[in-house]
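Just one protein chain is left out here, and the rest sit where they should.
A and B label the chains in the order they appear, each numbered from 1.
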Amino acid sequence: MKRHVAARHVTGIIAILVSAILFLVPFGFIVVQTFKTGPEAARLDFGLPTQFVFFDNVAKVFETRDFMLVTAFINSTILTVLSVSIMVVLSAMIGWVLARRPSRWNGLISFLILAGLIVPPAIVPTAWVMQRLGIFNTIGGLALVEVAYGMAFCILLFRAFVSTIPRELDEAATIDGAGPIRLFFRIGFPLLRGVIVTAIVVQSVAVFNDFANPLYFLPGERNATVQLTLYNFQSQFQTTWNLLFTNILLITIPPLLMYIFFNRQIVAGLTSGAVKG
Amino acid sequence: MATLAPPLQKNELAKTSNLKRPRRYAHRMYPHWFLLPGAAIYTVLFIAPTFASFYFAFTRWTLFDVQFIGFDNFVTFFTDPQLSKGFTNTLIYGVLTSGLKVVLGLLLGVLLTSNILARGYLRAVVFFPVLVSTVGVGITFQALMDPFDGAINRTLAIFGIEGPGWLTDPTLVLYSIIAVDVWKGVGLAALIYMAGLVAIPRDYYEAARVDGAGAWDNFRHITLPLVRPATTTVVILSLIGGLRSFELIWAMTGGGPGFSSDVVASVIYKQYAAGFYGLSTAGNVVLFVLVSAIILPLFLWLNRKQTDL
Partner (left out) sequence: MSSHSRRALMLAAAGVATVTLGLSGCAAGGGGSETEGAVTLTWFQGSGVETNIQTADALAAAFHKKNPDITVKVDASGPSDSAQLDNLMKTRLATGEMPDMFWYNSGSLLQALNPDQTMLNLKDEDFIDNLDDAWINSVSTENGIYGVPVQSAGGGGIFYNIPLYEELGLEVPKTWDEFLANAQKIKDAGHVAVEQTYGDTWTSQILTLADFYNVYASDEDWASQYTENKVNFADDPVAVKSFTKLQDLVEGGFLNVDFASAKLDDGLKAVATGTAANYPMLGFAQATIATNYPDNVDDVGFFGIPGESADKSGMTVWEPPALYAPANTPHPDAVKKFMAFIASPEGCDTITEALGVTGAYPVKGCTLPDGAPKIVADMLPYFDSGDLAPALEFLSPVKGPNLMQITVEVGSGIRDGKSGAELYDEDAAKQAQQLGLPGW
């Protein structure tokens, strides 16, 4: 037992050191730049700032182009919440049925799902369809596009993990008189919690950080998303490094908070999943 | 018709229950209408426009005028002098990023579900890069990898090593971007593995312990086979991602210096930007066929393996 504890400490310490160099140093680099003035940050080194101007930088980043960052935070948040909730529920339903009830159409369905990951979407024809449906240039329309683009990933993930849930649980619930909807939301959803949280985290980051689709399908400065604000400080000819890195830091905070929040859910999901079987 | 994805749940338990239950049970409890809302959105906003756009691969398309020109675009696409390099780069990029993500992701997954010191901290830092936007990562590493002023080479200089031009040396640039891609994506692979690992019933390990199995035996005979759904997911997602991704490449080098880090997807992107819409659609069709030719057999094989469990 003693040897185990020693080994655990050695691996742990090595892991902490390696992770610090590989993952914390680049992050630290971003953070250090946000403390500096423009010319000092432009040297792009780890040197400590002679003047600590972090709060000035934050204020400047927020003020730029009539508080575009605030607008962007609101837009990206609405878009993310809307599209990811629709995406996850619909994909989980699809993954659930596909895994539980195989049919001869599964081959075609798998192909279409994989195609969603393989083919880059065609922007112009999609815009035409949206104009026909009258959902172009609406936040709902854009959310549906994000749903369509993110769904393949989610279905693939869910379908793979539904198979790890024993069917006995379904049957027990059915005997208790549950219908298909209750079965799915009461049995399937909770047991898939770990994967669902994974999907939520991954897709939220993707949608929150998306800027190409909003640009195409919901154009206009008032519809700016967070990624777009980066270009306020990185023009074709000149980069304002201190503000650029401050902006990068600021727009990473919401996903970070979300991850910290969901991380506990993942852990919780993990332990509850471990008991079953 | 051959099934691409055999049902995944053919473990013994499922088999017996399948036999016991009539088909009507499946009809009732897993109704097909569950598929409909998602399928409608997916079909209307993705499948239909995307596949309809393939028609434009056979046209000279200015976005305004369409002129049918048969296979000319494909001929032009394949005679592009940069294309063979683009294909090689695409394969190297896809295989290396995906391979490294699988191996390192599994390793990290095992480590982070074990009883390791500072587990919460480690989980957080490994996943952190996934949260940063690709553009942000690109900008940061462009700065860190600068051959003269970059932090990496300055650090190496302290030890008397003259660092290479990570992003300016044509022979090195692709591998530098691959390293950053893995750095950014390995957290996700680890997370998927973690979800798979904790679903493995503890009893199996208990039983193995009674039989006197060591850590390696456990890994080889319990963990590895039972974590297969996670492996399948990571392989498929990261390989597809690697074969068609170019956002990071675009953010870091724009395919340069010259054409050294161009992949098929970035060649297509440049064609679209130049206004060659028909040509770039033809390129997308080619890329689709290429990626499908690699992914579909692999998908089939990985799922078949699964049913052997």
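The rule we apply is simple: a residue touches a chain if its C-beta (ideal position, glycine included) is under 8 Å from a C-beta of that chain, and two chains touch if they have at least 3 such contacts.
Model, not experiment: these values are computed from the prediction.
The missing chain, though absent from the view, touches A, B when the full complex is examined. Annotation: of B:147, B:163 or B:225, B:147 touches the absent chain (contact as defined above). The chain that is not drawn here is touched, among residues A:142, A:228 or A:249, by A:228.
Against the chain not displayed here, subunit B makes contact via residues 32-33, 35-36, 39-40, 43-44, 47-49, 51-52, 60, 62-65, 67, 76, 80-82, 146-148, 165, 167-168, 170, 250, 254-260, 269-276, 278-279.
Where subunit A meets the missing chain, the touching residues are 65, 68, 103, 105, 123-125, 127-129, 131-133, 136-137, 211-212, 215-216, 219-221, 224, 228, 231-232, 234-239.
Just so we're on the same page, only the chains that are shown with their structure count from here on.
Averaging Cα coordinates per chain places subunit A and subunit B 15 Å apart. Interface of subunit A with subunit B (complex): residues 8-9, 11-13, 15-16, 19-20, 22-27, 29-30, 43-46, 90-91, 93-94, 96-102, 104, 106-107, 109-112, 114-122, 124-126, 128-130, 133, 144-145, 147-149, 151-153, 155-157, 159-164, 166-168, 170-171, 174, 180, 183-184, 194-195, 198, 201-202, 205, 209, 227, 230, 234, 241, 244-245, 248, 251-252, 255-256, 259-260, 263, 266, 269-271, 273-274, 276-277. Interface residues of subunit B, counted against subunit A in their complex, comprise 1-9, 13-14, 17, 21, 25-32, 34-35, 37-39, 41-42, 44-50, 52-53, 63, 111, 113, 115-118, 120-136, 139-141, 143-144, 146, 149-151, 154, 183, 188, 191-192, 194-196, 198-203, 229-230, 232-233, 236-237, 240-241, 244, 265, 268, 277, 281, 284, 287-288, 291-292, 295-296, 299.
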